[in-house]
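The other protein chains are all here in position, but one chain of the complex has been omitted.
Going in written order, the chains are labelled A, B and C, and every chain counts its residues from 1.
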Amino acid sequence: MTDLSVSQEVDTDENEADAFRDECGVFGIYGKPDAGAVVTLGLHALQHRGQEAAGIVSYDGKQFRVERHVGLVGDTFTKPAVLERIPGSRAIGHVRYATTGGAGLRNVQPFFAELAGGGFAVAHNGNITNALTLQNDLQRRGAIFQSTSDTETILHLIAMSKEEDMLAKFIDAIGQLEGAYSLVGLSQKKMIGARDPLGIRPLVLGDLDGAYILASETCALDIIGARFVRDIKPGEVVSITDKGIESSFPFEKPSPRFCIFEYVYFARPDSVLDGRNVYEARKQIGIELARECPVDADVIVPVPDSGVPAAIGFAQESGLPFELGIIRNHYVGRTFIQPTASIRHMGVKLKHNPNRRTIEGKRVVLVDDSIVRGTTSQKIVQLVRDAGAKEVHMRIASPPTMSSCYYGVDTPEKSKLLASRMSIEEMANYIKVDSLGFLTIDGLYRAVNEPSRNNSCPQFCDACFTGEYPTQLTDQQGFSTMRTLDLLASNG
Amino acid sequence: MTDLSVSQEVDTDENEADAFRDECGVFGIYGKPDAGAVVTLGLHALQHRGQEAAGIVSYDGKQFRVERHVGLVGDTFTKPAVLERIPGSRAIGHVRYATTGGAGLRNVQPFFAELAGGGFAVAHNGNITNALTLQNDLQRRGAIFQSTSDTETILHLIAMSKEEDMLAKFIDAIGQLEGAYSLVGLSQKKMIGARDPLGIRPLVLGDLDGAYILASETCALDIIGARFVRDIKPGEVVSITDKGIESSFPFEKPSPRFCIFEYVYFARPDSVLDGRNVYEARKQIGIELARECPVDADVIVPVPDSGVPAAIGFAQESGLPFELGIIRNHYVGRTFIQPTASIRHMGVKLKHNPNRRTIEGKRVVLVDDSIVRGTTSQKIVQLVRDAGAKEVHMRIASPPTMSSCYYGVDTPEKSKLLASRMSIEEMANYIKVDSLGFLTIDGLYRAVNEPSRNNSCPQFCDACFTGEYPTQLTDQQGFSTMRTLDLLASNG
Amino acid sequence: MTDLSVSQEVDTDENEADAFRDECGVFGIYGKPDAGAVVTLGLHALQHRGQEAAGIVSYDGKQFRVERHVGLVGDTFTKPAVLERIPGSRAIGHVRYATTGGAGLRNVQPFFAELAGGGFAVAHNGNITNALTLQNDLQRRGAIFQSTSDTETILHLIAMSKEEDMLAKFIDAIGQLEGAYSLVGLSQKKMIGARDPLGIRPLVLGDLDGAYILASETCALDIIGARFVRDIKPGEVVSITDKGIESSFPFEKPSPRFCIFEYVYFARPDSVLDGRNVYEARKQIGIELARECPVDADVIVPVPDSGVPAAIGFAQESGLPFELGIIRNHYVGRTFIQPTASIRHMGVKLKHNPNRRTIEGKRVVLVDDSIVRGTTSQKIVQLVRDAGAKEVHMRIASPPTMSSCYYGVDTPEKSKLLASRMSIEEMANYIKVDSLGFLTIDGLYRAVNEPSRNNSCPQFCDACFTGEYPTQLTDQQGFSTMRTLDLLASNG
Partner (left out) sequence: MTDLSVSQEVDTDENEADAFRDECGVFGIYGKPDAGAVVTLGLHALQHRGQEAAGIVSYDGKQFRVERHVGLVGDTFTKPAVLERIPGSRAIGHVRYATTGGAGLRNVQPFFAELAGGGFAVAHNGNITNALTLQNDLQRRGAIFQSTSDTETILHLIAMSKEEDMLAKFIDAIGQLEGAYSLVGLSQKKMIGARDPLGIRPLVLGDLDGAYILASETCALDIIGARFVRDIKPGEVVSITDKGIESSFPFEKPSPRFCIFEYVYFARPDSVLDGRNVYEARKQIGIELARECPVDADVIVPVPDSGVPAAIGFAQESGLPFELGIIRNHYVGRTFIQPTASIRHMGVKLKHNPNRRTIEGKRVVLVDDSIVRGTTSQKIVQLVRDAGAKEVHMRIASPPTMSSCYYGVDTPEKSKLLASRMSIEEMANYIKVDSLGFLTIDGLYRAVNEPSRNNSCPQFCDACFTGEYPTQLTDQQGFSTMRTLDLLASNG
């Protein structure tokens, strides 16, 4: 007897909550047999952008099929029976982080609807900062919402558009959006890709034996041996049909503001985004950090895994040895629930264990990507002290994170960000280190090959460090209900 | 790792397809703690009206919760974890037969949406005969459909209504419907019940310690010890709030046309519908049948389970012994797949087995409720002949079924109905019986306490026997695409 | 990620516990391609003999495969993937009732072991009354027990036998057993069938296109269109190989003592056991009962489903009308948990509902198969009174059940049996009926075509009615530990 529930809780590990959560990832391919299987592989390569759920919509020339699962792509989408349910040579897919609010599979993308002009599916990476405002307006006009996702809002705008063809409807719809988005859409005739005018979230174009691919990162091209063609440009809309690809720029073109945090933490190290290799950027961050905040110590220890490239750079620049002083258990899923109450108080080291022999009696430099709430840093520092470190110095591979992100990243509210309420010295006391150093904002810009931040017209979106948001935040300014916060938090 | 899929195939047993499939069942309760658990019990009692899937929406004064499962209520909704997900003292639920077209859980009711005026859920028993026409119009106005269910159409009509309050919107919406419906709706303030102006499908009102109940049949009141108050009247809309119940009749009042087939087959024998006990009606049908089509024989054998009450009546009237000559295996689920090809050709008797000692050498009268395609009758007759019956006479507890139903019953298209293409004599030859007798339409009316059918203004909907449809069939007349047929077939 | 647990709780419905629980069923076939699928069908027909779990062992000429599932055969064994795991043209299977004591799948039969002489599987219907004594002895000799099933004891006896070939080992082993058993075994060369010297449990031989079949009841032959050859005789051992069937009677031959309760309740009505059709026997029981305990009343109402055949006989003999005054909901699984505490006190009628119109104001005769604890009878009588019956008379289609069964039937201990501690008059008061009548033991013997019970040498095992056990009860007499009771209760 099969028993399928649409509601589903996904438990999250306490430590994970002390991080900027990865946003979503999107992938689409047009013109390749078994497209659903190719999308499965692409999503697997993008799994770091969203581990909780995934969905694929395929089109076989006759019918759209929707398949959504909670869990890792490699666990849920690789069964032959699942792949057989998404036939066809065109498909788009999406990975996402936790489905908040118990909405479960209802919030798993891509979203699909039968519109008057035919079926349309859309997958979204980013966050629409006027989604609630649009949604309230749409509801007043009679629209029914099945989810709390801003992606459904986009579908409704397409459905309500007075334009004639699907591409025109799509452009009409996204013209009403504020915020950050990289979108992949699939209609009966086309695959559509679009990036918001500031290009806040990444989107790349690839080619596999003549089939076009749209993907969040280049690592999703590499996994299937596809060729990287180019980044989709900020504000660009591409339309892919049997006749090839057409590009347009339907909106005004402001200066691009790519998310600089993609280089700090989100993207996979082997990806190349807007021309920069992520690993090299991170190593360079470590080099800049070693220059800005040198320290007299015995050993450089990364907080695995995200601190590793910066630690390598820091070690190279400082001449101090790089050592694996903390071992990460990769078997821990995000869903490892600390079992009983008695266990919960044992201070269990589920994910990180210090390598005592490497640390004992040493002056240790810990390198981590960022400090969010500070709770993880506290624990890691305590681990290292308990293992006998003589001194513990923390070096952070980014500036202090002082503001929330409204562009598709799950961040705590501002008041929960340690750097928003403490000075660096206070933070050092709080996490109990002998010294604490952050990279400067200019150091970060140098690491990604800019001479410095252009303060009158910054080259990147760095709102989490500076509080300077490159778009309006209509919902944020106009509402203050719980519902608002919920919606703002739940998309990606 | 949890793995939830929204697409789901439900296999159906070949024999079952040779029957008018039970429609849906609805149940709602307002003002009882653990309402979700009460609805679970009510749906369990209504399981015969739809075995494939069930859904419940609860409201706890703050939040609506939606829970949908494929499978029997007793298997899927009775786990504590499931019931904990639907808290509150108000809830409505729905059971349905097979979710056609692979739409899976998307088509499982109740449907719920956040409207501009708040959340609203609706469960539907019946079928809207102008649903496609309405849906096309709604899509042109920008509505997005997530399912192929006509129930979603009703939600869209409510959402698009210009009326002010939810009840007025609801009445505005159902005023646009054609066809048969018994609806139960749940808003933040109210539970609403409605029956179409002809009252084609049943809906009863009950009371449990002051909490109001709406249910498809009285057996769903009995299971929880609730008191039967009255039938909801054709064309009536009731609105239940903390202050009590209000009734209105917003539409013109034609003569009622309750579905007479509910007495023949659909309803549970212990239910009382529109004042008539179903078991007594069926036994009376057997009595009328024995009078109209007497036969010189040795034994009366029901085709279990639906033929039993009529066979009891036939035996009493004819004076012939009633015997269990065919044994039904109740463990067979609808999902028993005949395993391998080699097995499929063995003529496996999964559900019915003749009781040879009771039949051998006897002149057997088989009593069944109806003949649809005739394939089941052929098999049953063959079973009985193989078991050594000297003669086989078939008596059918209804007139020949010659026309499809468009009011929420899954019937084969007209050309597949045996009676639409054969005379009674041809049918007797086809199913290989020594004699075949059907009840007359007047006999059927007599069995339900009418003197005879009033041909100028029939007391019931008997379209499946007479082809006289009491409503317009707008979709049926206006479309002829596969999509139409699909939609017409898929609702209930 | 697959997640398989070996421990498994099976919840049981409170009412069910007030019955003698069906024992096990066995089925084997030798020489038919897709034997595993055929066994699946056979077990489905025997599902009434054990609904909680099932197992199949197949042999394809090279390898034995074991497949065990908790749940109904039609739900768990019909998936193609499951059937593919049990290939070959020889297979045996088993259905069983609840796996007590949390032993879960460990106790699900058939049992299989690699012995010195090759693999051997065995499935058992019955109970060994010296199993504990044998097990203790085997453990002292170094045997390891994986389960609490007496079937494993049989395997150990085979393994420890000094005989040369497998059949001789098997006979050596069963020669040490006391109690009741019908066994089906499968070795690399043979399928073996055996029935204890008294023939307490049934076992029949069938033929399907030249393939031999062993099954608990003839209904398992009917489902696949197999021919009934004959009953395996008490004390007979048959050995089936490619060369055909060989029969032997290795033990002394006492007079047979077939379980008379198989006719009262356990067997399916369409089965023929030891020459008697079960339905006819039950109807005849009703006739004898009407003669012995007549009553002046208006209507005969069976307690469904087990009381139906006797009620038909009672009605025919008494001339009173047979009516379905109580409706049974067949969708209730054994696992329907009454959900919350508040619901549990509502007096929910999950399984039986009175049909008020048939009962109201009437003098009702309820016919049931037996009274065990009396709790179900109390509830049913109350139901019928609440529905307005003027008088309620209970007629029981067997003598009072006064003693526990140790031959493979799950019975309460003696002190819990109502008839062991009350007179008939006290019982009538307890269940609150106007009169109560049981069939006499001689009446029961007459119903199965014996002139009367031969008290010096009874023709059947009727220990549950008379307390006369036809075998020694070594464990029962020798032990009184909890473990003993546990083991005695857990087999079947």
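The rule is simple: a contact is a pair of C-beta atoms (placed from the backbone, for glycine too) under 8 Å apart; a residue touches a chain by one contact, two chains touch by 3 or more.
Note that the coordinates shown come from a computational prediction; the quantities given were computed from them, not determined experimentally.
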Option touching the unshown chain, where C:Leu155, C:Ala315, C:Ile371 or C:Val448 are the choices: C:Leu155
Identified contact with the non-displayed chain, of A:Pro354, A:Gly374 or A:Pro470: A:Pro354
Full-complex contact with the absent chain, from A:Phe111, A:Phe322, A:Tyr430 or A:Tyr469: A:Phe322
Residues of chain A (touch criterion as defined above) contacting the omitted chain: 1, 3, 33-34, 37-38, 40-41, 44-45, 47-48, 51, 72-75, 78-80, 83, 219, 222-225, 268-270, 272, 277, 279-280, 283, 305, 308-309, 312, 316, 321-324, 327, 329-333, 335-337, 339-340, 342-343, 346-350, 353-358
Chain not shown, touching residues in chain C: 1-8, 65-72, 75-76, 82, 85, 102, 104-105, 113-116, 136, 139-146, 152, 155-156, 159-161, 333, 335
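One rule holds for everything that comes next: only the chains that are shown with their structure count from here on.
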Centre-to-centre distance between chain C and chain B (centres being mean Cα positions), rounded to whole Å: 36
Separation of mean Cα positions, chain C and chain A [Å, integer]: 60
Multi-partner residues of chain C (at least 2 other chains): 1, 75
